[in-house]
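Handing you this structure, nothing more for now.
With one protein chain withheld, the remaining protein chains of the complex are depicted in position.
On to chain A.
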Amino acid sequence: MRAVSLVDHLEFDFNGNILKQGLALGDVDNDGLNELVVGGENGDLFVFKGENKWVSLSGLGFITSVVIGDILNCGKNSLVVITADGWCYIYNIYTEVESQVDEGVDQVDGQIFSSESLESEKSQSSESVMNTPVIDKEKVELRRVHLQRIPANTKDVLLADVDGDGCLELVIGLTDRIVRSYRWINATETSGNLMCMNKWECAKQIGSITLHHSKDEVPALLVAQPGGTFMRIICQAEDICPSLETTGEHSDSGSSRTDSLAGSKIDYQFLGISRTRNQNISTEIVGNLSTKKDERKGNSYTVATLDGTIMLVHDEIILWSIAVDHQIFSLHKMDITNSGSDNIIACSWDGQTYILDQDKNSVRFHFGESVQAFNCGFYNAYDNLNTTCFVYVTFRNKIYLYYDIPLKKMLCQKFEPDLSKLKDVLVDENLDQKSKNELVEFLLYGVKNV
């Protein structure tokens, strides 16, 4: 397998453990450039911008998930932080150009509230704080705009439009096999609430949750289940598409329908080959892999299991699968080569990172350390430009961010000279490999620039 060695990277210090969803890449401050947000198990929340730590908060409790997106559906990104004990914080970044005199209120979050009762659901941005005035030109702070109690033990978070209404919903997967979806409802101009829309219960532990649009553009939630299987939830309001009715009936060909909440449809997919394997192996799933090729209608999705199988699935048919002998724990998608098609990025506990395209070409990168959390996406390290990046959180209190990944092509090929352009100097246009090589070598290295 082809491999690359990455060089350009940033190193950040971070104490404590980070869960799989505890890091997010996104544009928190709405300036068009991406930042890295990391929330750890000891309640520290750091925002990294460029080469530096930019803003931080502490004492938030056991942060399990961090997600960046337009949760308020107002056209601006916010930061959502969810803790294990069931607090959901929403923060916005405020940058103040002028210094302002304000009585400083202590910025304490988290621990105090977790001992309080549910009344703090109403606590609003009024309680969020300004720090003591400094004569700083630019002052940046994370201001809490919302705090709400939600069920404890969040494991995975997804911010996506799951019902196709154009607004983003917050979907959380809990360790007790429950998936819930929330939507932000504005009560007044300045305040609102996360309303629980749906609740689904899975048969087994949740691996990860992803949004997928099948060929008829119906949004569906795919919830990875152990053993390379997944549960599909379609939560469109009323009408249930006929095409899904049919797939549901093929219960013996690898899928079975359980169904049933009002306004949503559920079916389980076993993906054929998974019957023979370990039924309890944890599974990751990523949907909506965009492709430039038109021959396949709709998007594909990818499934990876901890035993090292990565597969690309289209309409419940496995297009290909590869087996690697490293334990894959994190699966992502991004267009790393800027080809228009998404690549699959899979990372194993020991730092092996596999970059695959949808034609099964693969490139490997070995990060030399054990990894506790991995993410990939875009980050602005220098020059006000979002570049591709891989983020590795190690067990040694360090975060490594590799930026501007120098991978332009997935395939390595011989150079083929365009002989029709060179025909002026050639005796004969039909050349064998040897004379082609001689010609290329002579032209490149033997002709001196004048």
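FYI, contacts are C-beta pairs under 8 Å (C-beta built on N, C-alpha and C of every residue); 3 or more make two chains touch, one makes a residue touch a chain; residues count from 1.
Please note the rule applied: contacts and distances are computed from a predicted model.
Asks: Just go with whichever of "Ubiquitin-conjugating enzyme E2 1", "Ribosomal RNA-processing protein 4", "magnesium-protoporphyrin IX monomethyl ester (oxidative) cyclase" or "KICSTOR complex protein kaptin-like" UniProt uses as the name of the absent chain.
Replies: Per the UniProt record, the undisplayed chain of the complex is "KICSTOR complex protein kaptin-like".
Asks: With respect to the chain omitted from the figure, which of A:Ser56, A:Thr95, A:Ser370 or A:Ser435 is a touching residue?
Replies: Final answer for the missing-chain contact: A:Ser435.
Asks: Taking the entire complex into account, which one of A:Leu6, A:Val47 or A:Cys376 touches the absent chain?
Replies: From the options A:Leu6, A:Val47 or A:Cys376, the contact with the absent chain belongs to A:Leu6.
Asks: Can you list where chain A touches the absent chain?
Replies: Against the left-out chain, chain A lists 1-8, 361, 366, 406-409, 411-418, 421-422, 424-428, 431, 433-450.
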